Structure formats: C-alpha cells, structure tokens
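For this view, one protein chain was removed and the others were kept in their places.
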Amino acid sequence: MSKTTPPLLEVRDLRTEFSTAGGIVRAVDGVSWDVHAGETVALVGESGCGKSVSALSIMGLVAQPAGRITGGRILFKDRDLLALSEEEMRRVRGREIAMVFQEPMTSLNPVLTVGRQITEACEIHLGYSEAQARDRAIEVLGLVGIPDAVRRLRQYPHQFSGGMRQRLMIAIALSCSPDLILADEPTTALDVTIQAQILDLMKDLSRQVGAATLIITHNLGVVARYADRVNVMYAGRIVERGTAREIYANPRHPYTLGLLRSVPRLDEPKRERLAPIQGQPPDLTRLPRGCAFAPRCAYAIDRCRQEAPTLQSVGGTHLSACWVADTLDGRAAAGERGTHREVVGE
Amino acid sequence: MTTTTDITSLDTPAPERRRGWRDVVLDFCRRRPLGAIGAAVVVLMILVAVLADLIAPYDPLAIDFAAMLAPPSAEHWLGTDAYGRDVLSRIIYGSQTALIVGFGAAFVGSTLGAVLGVASAYFGGRTDLVVQRFMDIFISFPLIILALAMVAILGNTLPNLIVAMTAPMIPRCALVIRSSALSIREMPYVDAARAAGFSHARIIMRHMLPNVMAPYLIMLTSFLGQAILLEASLSFLGLGVQEPIAAWGLMLRGAAVEFAETAPWMALFPGLAISLAVFAFNLFGDSLRDALDPKLRTG
Partner (left out) sequence: MAEDDVILEVRNLVKHFPVGGGLFGGPAAAVKAVDGVSFAIRRGETLGLVGESGCGKTTTGRCILLLERPTSGQVIFEGRDLMTLSAAEIRIVRRKIQVIFQDPYSSLNPRMTVGQMLDEPMAVHAIVPERKARHERVRELLSVVGLLPSMAERYPHELSGGQRQRVGIARALATEPSLIICDEPVSALDVSIQAQIVNLLESLQEQFGLTYLFVAHDLSVVRHISDRVAVMYLGKMAELTDRATLYAEPLHPYTQALLSAVPIPDPEVEANRQRTVLGGEVPSALRPPPGCVFHPRCPIAIEACKDAVPDCREVRPAHRVACIRV
C-alpha cells in the first residue's frame, strides 16, 4: 500500500527531551512516521513510551522549560512546524490540526458555555461573525450527535456527562474543518459502551469531513478496530510499523509479540495462563546501551545489547527495529493463540 | 513453594542514596537563604538558652543598687535596669523563658490541634460537625483575649500560663489540619487499614497523622513566633511570669516605662530580642511553607 501523493504530515527524526531531577529523559528519541490525507494512523505503546509527547511536540505544546524539542522536522503540508513562530503556530492549531484530549473533565473550560467554546475557535480561525459561528456550532453539535443543540449551546460543561463532553471536544476539534485530528487516548476515561459510540463517531466523521486521524492509545483492541496503519513505540522509539493487519497477523518485534500474547481475548478459548512480558518498564533516565527492550526480550542475542537496531523492512511496508526480526515468526505465535472462533456477543 | 514462571523477579534499583537529613538541610539553605537565616537565628537562640549559665556574665537576679540604671559600658554591655541587674544576662536568661513557654505552648497546642483535626475528619458526620462548631467558638476570640481570660481564671503560675496559651492554638491548628485530613481519609490506604480491622486510634495516629506532616510543621513554626509574642504580651500586661524571673516581656514593664527617656536601653534591648525572635521564626516558617507546598500534594 504505497502512496504516491506526499503525506499530509511527516515527522522526521523527532527528538524531544525533558530535564528531570533524575536526569535527562529522552521521551522521543529519533522518531519518524507519516500520516496521509484521510487515513487513520495509530501510535501504540504503554505509559512512558513517548506517544503523547510526540503529539504534543507536533502541536508545539511541550511543557517548557523542562521539555525541549532538540531535533528533527515536522513537515505538515510542506511547512516545517518546528520552524514556525509561536504566532504562526497558533494559526495552525485548531484550524488545521486539532487535538482531542483524554480527560474531558479538565480539557473543557468550566466557566465558559459550551457554545462559546465552539464559536471562539470559529471566530478566531475562520473570521466568522457571531451569527455565522453560532450556526456552525449548531451544525457541528448535530454532527456529533448532541440533540437539542440550540439549548445545549447555552449550557456549561458540568451539565454534560463524560461521553457527551468527549463529543463536545470532538465538536470543537471539527468546528474549523481541520485536515488532521490528533486524538490522545480519547476514550480511555470512558465506559466501554460509550467508547464504542465515540470511536464510531470519530471514524464516520473523519471520513465525512476528510480529516486524517492520529490516534494515540495503549488499547490494542481500539487500534485493531479503527486504525489503518500502526506504529508501535517503546522507550521513545518506534519498534514496529505496518498496516493493522500486518502487525496483528504477523508481529515481527518481540515487544509487539509479547503485548499481543499477554492480552486475553474475548474470542479465544481461555488459556491456562497469560504469557506476560517479563521484567519492568524501562527507566528512561537509565536506558541500556543497545536495544531498550533487550533486558526483557526472550529472543535477545549479544548484538542486541551492543547496538540499537534501526527500523528495517521485513516485507513491503512492514518495518521492524529488531536484529532477529527475520527469524521471528509472528505467524507461528499468532497461530498458538488458537483457531479463529465466532466472536462472542452475537 | 512458588511457580517460578509466574514470579518475575523485579528489582528496580533503589534510588542512588536516600536523601538524608543533611541533604535536605543543605538544599534548604541553598534554595531559601532567607529561611536559612531565620533558622540560624532560631538555632542561635536555642543555643543561648541552653548555654545561659555559661555565657551570661552575671546572675540575672543579682541586685546591685550601686550600678542601677547604668548605660551600656564595658562591665555591663547592655546596661543595667532599675535594680542594677545586668540587662544582657537577663536577656540571655529571658530566652529560656521565651523558649520554654513559647515552645511548650506551641508544641502542645499544635500537636493536640492536629490530633483533634484528624480525629474530627476521620469520624466525620455529626461528631465532625459538633467539634467544628466548638472550634469556631474558640477561634472567634483573638489569641490574646482568650489567653488573658484563661490566665485571669486559672492564675498565672508558669504551667497555667502554658495552658492558657495552648488553648487558643488548638482550634486554629485543628481547623487547618482537618482540611488536609479530609483528603487523606478518602485514600485507599486508609480504607485498607479499616478493612484490616485496625482500631480508630491506630488509623488516626499511624496512618493519617504522619501524612499531614507538612501542614503540621507549618502550623507549628507559625505558632512558635506567635507564642513568643503572646508570652511577651502577657508578661508585659502583668499576667505572665512574675518578677523576678527574667522574661523579655516583663523587662518591658514598670521601670522600663518609667525611665524610658533616661534609660532607654532597658526597653530597647528586650524589645529587639522579641522582634528578632519572632521575625526569625516567621522567616523560617514562611520558607518552610514554600518548601513544603508542592509536597503538600504528595504528603
């Protein structure tokens, strides 16, 4: 699946660090990936892998002075976002790239009406008049499935439930018809049934308005359901990349393999024991030489502890950063999980 | 017997070395020089009080009418008072009174207040409501008025003085500590202690009180300054310690007022001592509060 058109967003060798009491944390350590118009790309990983920081770096929202982007380029529609001034970046934020955060409780301003929060964006970015912005707000509330929009516009965030607030966040994000939506754990704080609603909504809407989506999550199920392509991150680096099908059917990095094996699945017969990844998440102030995953890796060889591997192709668009990727047979591991069964609940 | 496949031995290396007291103190001095100065003065004061017998040139009670009302000189560095007693020695010994009464009252007051505040938050419900209203009544009296009233009722021996000063401090401390304790009460580790069948006393003392250390220390240091001032005020009004005990407030009374123009050193130096002590405690307390503030979250 190669695209001949240039990508909408291209991150090249991004490096972001934080100075902490314990030392320098290289939260994002030379990461490159891209998003094409209209597609949904996922950044998957556990806490501390650098996925959220990547998104914040794109938006220029990394907390300073502790955090600094120390290298790389972020090419968005042929402009390097890192080279833009704060003023210019502000025009990009909200208008061309919108962000949906995890915590709907704290991401909405509690003292402004919901209507104001939506119209504000339109007025500033699109130069709408009050009346035009209001119309747009009603339109967008309808799009995200909030009934009785006219009355709701005058209400405050605390009068909405968690799921509704997340819809509001999506509405604000969509109000200026952005080209790219960054969704950082958009449904982690929500219940399962609401999560399904919201994710379906996001998928439909992004198709409708033609926006690309970058979804950041640790939930492998969500990624399987919604992402076209997947980047797996560990300790600030991308360790595997491919289409969703490639990654799940044939994982070619021990970390991805480990994650998939350790998660119980609704559609499989119950296993005796789960197969966890041994060891602890890495201490980012004290990363070992060589591959960051080596201490926990069942397949590690000497080279892994000496030299950090780079992303190499293991078949078409499927890449893995692992010295033993070729010998790793993800299919066999996938097959271990048992034959595909009828999915429960139908 | 353990199944080794399930047990993954997980050693996170312990932090380089625990931050010991020395590190904490040095860090404090470096980051907050004003607070460090305040602390240094406090330490100086304590040393003076402890070593009073060694450093005081004269017996503070020794009367010497020949040298009365003498200005500062080589023999009496800070002069003498109306009875010929050496002012410097009286100030040095006065620090003992200030510290005993001040520390005593502040320490007892804040500790009892803390226990009361935590207990009130822990039990909640009607108990909490009643205790709070009671505390409100006490707080509505300014510190000194209440202390005055209690001394008038109890009489002014030294122990009674300490009790009278402690009483107004307890409710103030209880109120502040209670609000921190309310959030601690919701913590799962308190629930775990309840689920483990621990007694109320154990939960309050072992699980909640240690986690309100930050506000407790702040209240304590702020009370120390106020206690010294309170003691001085009460002594000045004649309701504190009595003659001939050396106490700074007492030194401001009587003859000091009478001879204010002709022998100003009698009032000046005790006044300076009080100001310096209270100032030092306040400086230290302020810096301590700033230092502990972010940690108020993590407890």
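Labels A and B are assigned to the chains in the order they are written; within every chain, residues are numbered from 1.
By definition in this document, a contact is a pair of C-beta atoms (placed from the backbone, for glycine too) under 8 Å apart; a residue touches a chain by one contact, two chains touch by 3 or more.
Just so it is clear, the structure is predicted and the values come from calculations on it, not from any experiment.
Here the missing chain is touched by one residue of A:67, A:186 or A:258, and it is A:258.
Set against the missing chain, the residues B:82, B:187 or B:268 yield one that touches it, B:187. Considering A:163, A:236 or A:290, the position touching the chain not shown turns out to be A:163 (whole complex). Hidden from this view is one chain, which touches subunit A at 46-47, 161-164, 191-197, 199-200, 218-225, 244-245, 248-249, 258-260, 262-267, 270-271, 273-277, 280-281, 340, 343-346.
Residues touching the missing chain, restricted to subunit B, are 1-3, 6-12, 14-15, 129, 187-189, 191-199, 202, 206-207, 210-211, 213, 298-299 (touch as defined at the top).
Simple rule for what comes next: only the chains that are shown with their structure count from here on.
Work out the mean CA point of subunit A and of subunit B, and you get 53 Å between them.
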